[in-house]
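What you see is the complex with one protein chain gone and the rest in place.
On to chain A.
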């Protein structure tokens, strides 16, 4: 059965691009339009991996990660930030919030897939 990935981003262009890349590699992908939508969908599902943007309406990426890490089913699931933010300060905050890794946009689809394979196979 295909591994499941939730991608959380307020930009439809980015969601399309991430979904296209991941679906092409055989993963099952669910999209969420902001942090709150991501949290709701994560609670309702049981994803193997979550990608999240940082700057989003309602709930930002770091807050989403903190909330997800408080849920028993997402305590150890890989959560990757995929964002335009590239400062070391933000990366440190991501790490402290419980992010598994940090990918800076624009992303290379091949590198994205390499990371996905590394963290969930």
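Assorted remarks:
Throughout what follows, contacts are C-beta pairs under 8 Å (C-beta built on N, C-alpha and C of every residue); 3 or more make two chains touch, one makes a residue touch a chain; residues count from 1.
One rule holds in what follows: contacts and distances are computed from a predicted model.
Matching "Probable chemoreceptor glutamine deamidase CheD", "Cell shape-determining protein MreC", "Intermembrane phospholipid transport system permease protein MlaE" or "Ethanolamine ammonia-lyase small subunit" against the UniProt entry of the left-out chain gives the name "Probable chemoreceptor glutamine deamidase CheD".
The chain omitted from view is touched by exactly one of A:17, A:64 or A:77, namely A:17.
Touch with the chain that is not drawn comes from one residue among A:5, A:39 or A:99, which is A:99. Counting over the whole complex, chain A has residues 10-14, 16-17, 20-21, 55-57, 84, 86, 91, 94-95, 99-109, 111, 115, 118-119 touching the chain that is not drawn.
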